[in-house]
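In what follows, a structure is listed as structure tokens, so that the remarks can point back to it.
One protein chain omitted, others in place.
Our next item is chain A:
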Amino acid sequence: MSRQGTTLWSHSDTVKDVAEAIGIPALSDDVSKAMAMDVEYRLHEVIEQARKFMRHSKRRTLTTRDISSALKVLNVEPLYGYDSDRALKFKEALLGSAQTVYYIDEEDEVDLEKLIAEPIPKIPREPTYTAHWLAVEGVQPAIPQNPHVGEIRVMEPSLRGSQVTYSTSKLGQEAEVKPLVKHMISKELQLYFDRIVAALIEDTPSDVSKGVSNDTNIVEKQPNQDAMDINEPTSKEIALLSLRNDPGLHQLTPYFVQLVQEKISTDLTNPEILKTMLDVIDSLLHNQTVYVGSYIHQIVPCVLTVLVSQHIQGGGYEVRDYAASMLRSIVKEFSPQYTNLRPRLTRTLLKGFLDIQRSLESQYGIVKGVEALGPEVTLVIIVYNLSAWIEPISEIGQRESEKDAWSHLRTALTEAISKAPESETAEALKLVSEAM
């Protein structure tokens, strides 16, 4: 069980054999045992010393020269006749049934006559040096003197050491720097984007030729939607459906967001387009595979713009309602992540509410938006400010041209206020009804 216990020396036969060889015939067991143990220790000692010489010679193999040096240091006559140039060959010899293994150094006998006659061996070459750039400002030039990556990879990992380096301060507190790489989008996605945009922006959904072509294209993309085509949905509906359900759109998300931004700012009076754009946002919000969270700072202003837009053809009450409900769902979903979302919305709406130069339609949108933010916000913005606000507004409301808008606004006000806690709202409701 013990490795040491069964070394060459433990049986002390070797000691006896050596003793016989130098003319001591019968060595007692005790003596040979003690000798064996001592010899083993001395061997360890010599190897220990020899290792030091190996280390300082910056070699990784122990040579006979190291052993000689170690013996010298230990004050023992070194063994002559062994040199490192010739690899030592040992022959195993098994002796009978005892199974004792001996290792015999194969020493060649050299004929002196012959050795003298031999021509003198060549002088070894002079040590020389070559110089090259191992690295230029931290980069290893690809020259023959430097190893290439493949050569290093095949080395044993424990020998070659770590090849992982940290040369940027990413690990520090500083933000990560992203290289300026152009955002590449595959051709298929580009085509898809163009088709979707075309389908969405068509003025007349009944444009058959265009609709069909888009239709087939999208159906190709989504064979499982085939069954739903019975009612012949417009290409716009299919496009929105695709946005809502298709996976793999995350690369296109910024482009859609940008499209919405552009469209809303250019066609701010067209309720149809505004609605479509809100539809796009809605679809993206509902798509499970797209994370819109990182675009919230772009989406929210769009929704707000629609909500408080000064003039939309026909008042745009429906679109504003739609925007308000979308605002509600966005706030509900993202305010835990963006803690400043709600306060910022509140501030913006309050500013708009107190600006009595705004059109009544716009005020309607604001009231709807405030309502969407919840009863507390309604209290703070509307109820507390109502007494001062209602007078100038109701004056405008008396005008003939504003009648329709005024009635919408009043309904919205009543609705919003009635959702707030009753104790605070009684007076406000009275104010609204008085302003009729």
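The rule we apply is simple: a residue touches a chain if its C-beta (ideal position, glycine included) is under 8 Å from a C-beta of that chain, and two chains touch if they have at least 3 such contacts; residues count from 1.
One rule holds for everything that comes next: contacts and distances are computed from a predicted model.
Peer 1: Would you mind picking the UniProt name of the chain not drawn here, from "Glucosidase 2 subunit beta", "RNA polymerase II subunit A C-terminal domain phosphatase SSU72", "Chromatin modification protein" or "Alpha-1,3-glucosyltransferase"?
Peer 2: Listed in its UniProt record, the absent chain's protein name reads "Chromatin modification protein".
Peer 1: Out of A:Ala34, A:Leu191, A:Leu354 or A:Ala426, which touches the unshown chain?
Peer 2: Touches the omitted chain: A:Ala34.
Peer 1: Have a look at A:Gly23, A:Gly161 or A:Pro247 and name the one touching the chain we're not showing.
Peer 2: Of all options in A:Gly23, A:Gly161 or A:Pro247, contact with the hidden chain holds for A:Gly161.
Peer 1: Touching the absent chain: which residues on chain A qualify?
Peer 2: Within chain A, the residues that touch the unshown chain are 1-5, 34, 37-38, 40-45, 48, 52-53, 55-60, 65, 69, 73, 124-140, 145-147, 151-152, 157-172, 174, 177.
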